[in-house]
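Complex shown without one protein chain; remaining protein chains in place.
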Amino acid sequence: MITLQEIKKSFLVSLWFMFLTFPIMVIKVNTIEQTIEWRWWWMAAVGLGAFVLSFFWRIAIARKEAGKKKAEVSGEEKIALIPRLMSNPRFYIPGLVATVALVVIFPFVFSMYQTNILITALIYVVVGLGLNIVVGLAGLLDLGYVAFYAVGAYSYALLNYHFGVTFWMALPIGALLAFLFGIMLGFPVLRLRGDYLAIVTLGFGEIIRLVLENWNAFSFGPSGIANIPKPGLFGLKLSLQQSSIFIYFVMIGLALMTIFVVRRLQDSRIGRAWIALREDEVACQAMGIDKTRTKLSAFAMGATWAGMGGVVFAAKTTFINPTSFTIWESVIILCVVVLGGMGSILGVIIGALVLILLPEYLRAFSEYRMLVFGALLVMMMVFRPGGIVSGVRRIYKFEGLQNKVDS
Amino acid sequence: MDYFLELFLGGLTRGSIYALIALGYTMVYGIIELINFAHGEIYMIGAFTGLIVISVLTMLGWNSIAIIVLAALIAMLYSAAYGFTIEKIAYKPLRGSQRLSALISAIGMSLFLQNYVLLAQTSNFLPYPNLVPTWDFLQPYEHIVRSTEMVIYIATALVMVLLTYLIKFTRMGKAMRAVAQDRDMSMLVGVDVNRVISFTFIIGSSIAALGGVLVASHIGQVNFYVGFIVGIKAFVAAVLGGIGSMPGAVLGSLVLGWTESFFTGYISSDYEDVFAFLFLVLILIFRPAGLLGRSDTDKV
Partner (left out) sequence: MKKRFGRYFVLIALVTLTGMVLFACGQQQEQPAEATKEAAPVEKAVEPIKLGVAGAHSGDLASYGIPTVRAAELIVKKRNAMTGICGRQIELLVEDDVCKPEVATNTATKLVTDGANVVVGHICSGATKAALGIYKESGVIAMSPSATNPALTQSGDYPNFYRTIASDDAQARLEVDFALDVLKLKKIAVLHDKGDYGKGLAEFAKGFLEGDSRAEVVLYEGITPGAVDYSAVVQKIKQSEAEAVIFGGYHPEASKLVQQMRNKAMDTVFISDDGVKDDTFIKVAGEFAEGVYATGPVDTSSNPIAVDAVELHKKEYGEEPGAFFLNAYAATLALLNAIEKSGSTDYDVLTKTLQSEWVATPLGIIKFDEKGDAIGVGFAVYQVQNGQYVTVEF
């Protein structure tokens, strides 16, 4: 199975990597002490590792290519395993029951830590679904999405601080404010497309963060706002554990609502307009769709969910400052959408769970955590470029006419 | 007037630094329409490689001009090798899939490289020796412009001229333009697309490495995270100038540098970045394809 040719190739790859990693891995300089440490055994490790990995890499790439070819030849779109199972009621119903059962008992069975990270993941599910409207459905690349998240979080924190507004009141207010911000930011960028849009949204995201950082009188600057109350349950005093469980169920409810609304939106008139806009802007306009309204509504709808997510975020963390709203956060939310599978609700859910839970579980690797995370991101994209669950395009068949012509 | 001149030169320094990185961004974008997030990391690796070479050679007792030249060359070589390898691993298998997948892959690569340097070297800031010689003829103007800054200006100008020549007048440059315009069509007429893309990464990365060595010498320190912020700024500059256009990248970088410098000088550096981004938004609203970008009209 392994030919001489392949061994030779792998050998060359391993040589190349040994060369490549030579200065950074082998030589450790200390310009403070003026000493140099040579770590030759690392080079050997890199060589060996690259040699072995190159075999797997080659096989994996070959399989991926073969899969692609087959799909091209047969001409039908391959439907991934999960949606296929989903469409089969024999798996769908027990699967759904099992999921519901797991979701309900989860916080009582697993530790508080597990519940807590799942809450974070659920916040990202909601926010990710919101961004999915903008990026996945309407095809507008938004790199400053975290701005709306910040609007939500700060509106709860500040309203609570100044006027004692409760969580339940802040939730719709945060959503509304984010909605307004979505429209406000949406207006100037209507003309832009593609990556110009991306960079302008990135700019807006940074502007909001920098203003929060600098305008002490308004936002308390980088020292942030502390002691934000957790959501209350009819005035009951909840312990830490209880309030985690409570937030968990609040988040489950919010996520379900989001899923419901996004699903309905997708199939609505405006949802189809978004998809049309994504596929071809010019053709879409020619069909009589109001581009301005469609784009703005995508921005505003997306922002609304981010606002709600932000309110819960503030309540969960009990402390917020601008460091939580950097461009890096926008990037992670974008990763959730793309990694899961753009335009697919299930994809976004899985993407959020994977991307948020993965770094937490990678804590076992301690300092190698982010290294492994980066490598996994690359691998997942290389081997599943469409995301974990690729959005299945709905096929509409018009059979009536065909029959008529035939007969 | 002196104040103005000094702010102008400060902006020029910043702008030239952005330009050295923005050029790589814009080249890669022009060819494969990818926002190469890992480009900032290539710059950082260039600076680190340079530092390693400098330290080794200093201990061997070489002369400082020889060291800085050799360090820059080796840094460029290595960064080019990194750029080449990254393209092969993280971007090439994604060609033909949706564009955002490659973007995520680039983000993953950026994280990986950052932590790779963090683990293999150190998390601390390391001092970076400034080996650019001080020139006698600049002595009277020392307080206004220093030799390191001068070298950065010259390097940027030189790189831009060379790149323009490369793109406009060489065979490879022609191939690059062809691939940028229409990849499938250029494949049909016999352009080796893989080679062109690899070449683009190699050139872009080595320019970033040159920038890395010069900038680190200028600010006197390096650490595994220096690439990220500069990378974002350079990307903004590339877009400002019209992404995909070489003179645009340089112009955009200079405009950004001056904007920041003058805003800091005359108003406040608190909102320096806010203003830089607002300026970007304004320019893009009035010129949606950047300062020098071509705005294509869509055909259906």
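Note that the chains take the letters A and B in the order they are written out, and that residue 1 is the start of every chain.
As a working rule, contacts are C-beta pairs under 8 Å (C-beta built on N, C-alpha and C of every residue); 3 or more make two chains touch, one makes a residue touch a chain.
Bear in mind the structure is a predicted one, so any value in this text is a computation, not a measurement.
A.B. asks: May I ask you to name the displayed chains that the omitted chain touches in the full complex?
C.D. replies: Even though it is not drawn, that chain still touches A, B.
A.B. asks: Could you tell which one of A:226, A:257 or A:287 touches the chain left off the display?
C.D. replies: A:226
A.B. asks: Which of these touches the unseen chain: B:28, B:54, B:81 or B:126?
C.D. replies: B:126
A.B. asks: Provide the residue numbers of chain A that touch the chain removed from this figure.
C.D. replies: Missing-chain contacts on chain A: residues 25, 28, 30-33, 35, 37, 41-42, 45-46, 48-49, 52-53, 56-57, 59-60, 63-64, 67, 81, 111-113, 116-117, 120, 213-214, 216, 221-224, 226-227, 239-240, 244, 313, 316-321, 323-324, 360, 363, 365-372, 375-376, 379, 383.
A.B. asks: Spell out, residue by residue, where the missing chain touches chain B.
C.D. replies: On the chain B side, contact with the omitted chain comes from 3, 6-7, 9-11, 13-14, 17-18, 115, 118-120, 122-127, 142-143, 146, 215, 218-221, 223-226, 228-230, 260-262, 264-265, 268-270, 272-273.
Throughout what follows, only the chains that are shown with their structure count from here on.
A.B. asks: Please tell me the distance, in whole Å, between the geometric centres of chain A and chain B computed from their C-alpha atoms.
C.D. replies: It comes to 28 Å between the two C-alpha centres.
A.B. asks: For chain A, which residues count as touching chain B in their complex?
C.D. replies: Of all residues in chain A, those touching chain B are 16-17, 19-21, 23-25, 27-32, 34, 36, 42, 61, 64, 135, 141, 188-189, 191-193, 195-196, 198-200, 202-204, 206-207, 210-211, 214, 280-283, 286, 327, 331, 334-335, 338-339, 342, 367-368, 370-371, 373-378, 380-382, 385-387.
A.B. asks: Looking at the complex, which residues from chain B come into contact with chain A?
C.D. replies: By the definition above, chain B touches chain A via 29, 33, 35, 45, 48-49, 51-53, 55-56, 59, 74, 78, 81-82, 85, 89-90, 93-94, 97-98, 100-105, 107-117, 119-122, 126-129, 232, 235-236, 239, 243, 270-271, 273-274, 277-278, 280-281, 284-285, 288-290, 298-300.
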